[in-house]
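The block underneath contains the structure these notes are about, expressed in structure tokens.
For this view, one protein chain was removed and the others were kept in their places.
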Amino acid sequence: MAGLDSQLDLPKGVSTKVVGKGFDWGRLVRYALLIMFAALVLMPVYVLIVTSFKGVGDADPSRAWAFPKIWTLEPWKTAFVGIGGIPPVGPALGRTLIMVIPAAVISSILGSMNGFVLSRWRFPFANVVFAFILFGMFIPYQAVMVPLYSLVNDLSGIVPRGIPVLIMLHVIYGIPITTLIFRNYYQSVPQELIEASRVDGGGMLRTYFSVVLPISMPSFVVVLIWQFTSAWNDFLFARFFGGNMQTQAPVTVVLQNMATGGTTGSVWGATMAATLLSCLPTLLVYILLGKYFVGGLMSGSVKG
Amino acid sequence: MTPVSETVTSAPPQAAPKPTPAPKRSKRKQWIKRNLPPILLISPSLILVGVFVYWLIFSSVGTSLTNNHTMPQVMGAEEVEFVGLENYANLLRDPDFLHSLRNLGLYTLVFLVGTMFFGFLWAWILEKRARFEGFFRSVLLFPMAVSSVAAGVVWRWLLSPTEGKNSSGLNRIFESLGLTGLENSWAQDSKWGILAVTIPAVWQLSGYVMALFLAGFRGIPNELREAARVDGANEWQLYRHVLFPQLSPVALSAVIIIGHMSLKVFDLIMAIAGKDAYQTMVPAIDVYNFISGRQDYANAAAVGVIMLLAVLVLIVPYLVHTAREDKR
Partner (left out) sequence: MRRTRYVAAVGAAALLLAATAACGAKDDGNKAEVFTWWTTGSEALGLEALQGVLKDKHPDIAFINGGTAGGGGSAKDVLASRLAANDPPDSFQAHAGAEMLDYINSGKVQDLSNLYEEFGLTTAFPADLLDLVTKDGKKYSIPSNVHRANVMWASIPVLTEVGIDFNQITYATISDFIADLEKIKAANPDITPLTVAGTWTQVHLLETVLIAELGPEMYNGIWDGSTDPAGPEVGAALGVFETLMSYTNTDSEGEEWDFATQKLIDGKGAFNIMGDWVPAQFVEQNQIMGTDWTWAPAPGTAGVFDFLADSFTLPVDAPHPDGAKAWLDVIASVEGQAAFNKVKGSIPARTDVNLSDFSEYQQQAAAAYAQDTIVGSLQHGAAASIAQGDAINKAVAKFRSGNSNLSEFHAEFAKAVTG
């Protein structure tokens, strides 16, 4: 996991020169393909953006590909504050943020502690314990949904429905992946550093805080981003445990409700604007911290 | 932080008396001293995972072996009886559930082939440093950052089933290009509707597979390329015989990751076709429908367990394989 940000970059000194024989047709074809694929991938984004600036009437499926007759910000306003039967996404975005930040932070801290004791301050059966935790990453949540449903109910006095329950679930079901990422990362930390600290008489926590934590920032960023995006984009838990759509549920539930209603259907512009608004935080993270985002993806591949 | 740790170190360590008269007892003491802190540190996570993963799976299996099919039973007002594997037997005989499984199989197959194809192709194109590589990489990867629900909103529009003069979305493009033969009802096609849902799925995750392969390409030691060139291999031979074989572990990881995501598909179908649509029904939505409305907990649990088994069939051999590789 070392040097996540350089994983996708070419190793230094690799010769990328194709032995040149006149005009490089290969390169032309490659660029043509790249541009074509990029255009195809961006196609839905084009529709989203264009439609979000169309007035009522103009934003019609049959005119999906056309530019707006008149560019208007009205749909964005409608999406944000809501109108008539359309729930506002503004408060939902706020709630989702309130859900996602603690979910990401707490599970990162747990993952870091687990990763440390599983890789560098090992104890008997550390490997078995690691496998025990890791398994949780692969289960389809449907396999636990029925009893989870009852368990969440039984806990409802302590953990209220809506955002608090979802924070709890994202933290708990985030433990395997965060543990995995940190464990793989700490394995790249030379054992000698830890031993040195131990020889100095440092206890586990001291070693953790003074040696391990200061070098953990890269994986903290990776894990925070990973947890942030997966909790933000979650729909399964949100749908089952989100509670009241207007006052409790995160943005994905509100969005799905918006997308399947006639009143909202007639204001497609607002729905598309709401969709863009709901994607904004994850896209921002992706654009600003893209390299770390990729790092998270890589660690999803189990092998460290 | 620092002052605290200073005091900790400056204080004489508790295990100071070195020549111990009772070595056995001190050994155990040392063992505890050595291992208790890490065990304490990890135990909250272990307890949480133990309860929320293992205990709940166990409990799910338990429910799936009962006749807990109605609300009064769920509420504890009527008896719940143990019925063994009856629910599984009924599900596996039910043509509608078999249809869900068939859909899931089709979806997984096409989703896998699609993402592997595009992911590999894109990685191959980008493998040699190209100008604007970062830009293209970002564009091809970004759909991964978008939630399936958000993707569903726009793809639902693009996959609109209306054809002809009123067509919209992709059909509109075909209509205006005169390719009316390509127009179809997408996710509402009675036989192949599920395959339409793989289009947005492939759109979302091909970039991820690309990133995996790209990392794979870049992880190949430079010497291998140089050696092949020295041996007089041309570009194609270099790829075919030297580079591609190096990628097989990456390909395996990609198949496992995409495969297990695919078996859980829920969000995208809910967003594009909804919970009722028969032609796009998959087990994950069956679970939702069993729980929702009619409170059939036993069948919901049974379908959940079947999904878990499907994932295990995929994951366990891979984990065993990885563990062996690691030991080597």
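In this document, chain identifiers A and B correspond to the written order of the chains, with residue numbering beginning at 1 in each.
Going forward, contacts are C-beta pairs under 8 Å (C-beta built on N, C-alpha and C of every residue); 3 or more make two chains touch, one makes a residue touch a chain.
Treat the numbers as computed from the prediction; the structure is a model and nothing was measured.
The missing chain, though absent from the display, is touched by one residue of A:Pro44, A:Pro75, A:Pro140 or A:Pro164; that residue is A:Pro164. Within the full complex, the residue among B:Arg25, B:Arg294 or B:His321 touching the omitted chain is B:Arg294. Note that of A:Asn127, A:Gln191 or A:Asn244, the residue touching the chain absent from this view is A:Asn244. Against the chain not shown here, chain A presents residues 84-85, 87, 102, 106, 109-110, 113, 149-150, 152-161, 164, 167-168, 171, 203-205, 239, 243-246, 253, 257, 260-263, 265-266. Annotation for chain B: contacts to the undisplayed chain at residues 7-8, 11, 14, 37, 40-41, 43-44, 70-72, 74-78, 96, 99, 160-162, 165-166, 185, 187-188, 190-191, 193, 272-279, 289, 291-295.
Basically, only the chains that are shown with their structure count from here on.
For this pair, chain A with chain B, the centres built from the Cα atoms lie 14 Å apart. On chain B, the positions that touch chain A within their shared complex are 1, 5, 8-9, 13, 34-35, 37-39, 41-42, 44-46, 48-49, 52-53, 55-57, 59-60, 63, 118, 122, 125-126, 128-130, 136-158, 160, 162, 166-169, 172-173, 203, 207-208, 211-212, 214-215, 218, 222, 225-226, 235, 249-250, 253-254, 256-257, 260, 263-264, 266-267, 270-271, 274, 283-284, 287-288, 291, 297, 300-301, 303-305, 307-308, 311, 315, 319, 322. On chain A, the positions that touch chain B within their shared complex are 7-11, 13-16, 18, 27, 30-31, 33-34, 37-38, 41-44, 47-48, 60-62, 64-65, 110, 113-114, 116-118, 121-124, 129, 131-133, 135-136, 138-149, 151, 172-173, 175-176, 179, 200-206, 209-210, 229, 232-236, 239-240, 252, 255-256, 258-260, 268, 271-272, 275, 278-279, 282-283, 285-287, 290, 293-294, 297-298, 300-303.
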